[in-house]
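Here the complex is missing a single protein chain, while all its other protein chains stay put.
Entry: chain A
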């Protein structure tokens, strides 16, 4: 079981690296953020099942609620960027030149 935990933590780290590097699209980083939330959900559910502690199952549900909020706000920002610039290319966000 420790190997499964290791793989899930590895998946979280890979998603984190994917979120921190930009290529051309902004929505790809939001997708990696969703991947991070999903790996955290899986990890918390496995811990709740394997330690036979059912009350911990509250935590993934609440994590899902707040991840949904975060997705909504991220997509709203994406939509407003896409309305201003046509596409969500990262090199369009160049107002701050320092």
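By definition in this document, a residue touches a chain if its C-beta (ideal position, glycine included) is under 8 Å from a C-beta of that chain, and two chains touch if they have at least 3 such contacts; residues count from 1.
Methods note: contacts and distances are computed from a predicted model.
Choosing from "NADH-ubiquinone oxidoreductase chain 6", "Ribosomal protein S2", "Vacuolar protein sorting-associated protein 33B" or "Two-component response regulator", the protein name stored in UniProt for the chain missing from the display reads "NADH-ubiquinone oxidoreductase chain 6". Although one chain is not drawn, its touching partners on chain A can still be listed: residues 1-4, 6-8, 10-11, 14-15, 17-18, 21, 23, 25, 27-28, 30-32, 34-35, 38-39, 41-42, 45-46, 48-50, 52-58, 60-62, 64-69, 71-73, 75-80, 82-84, 87-88.
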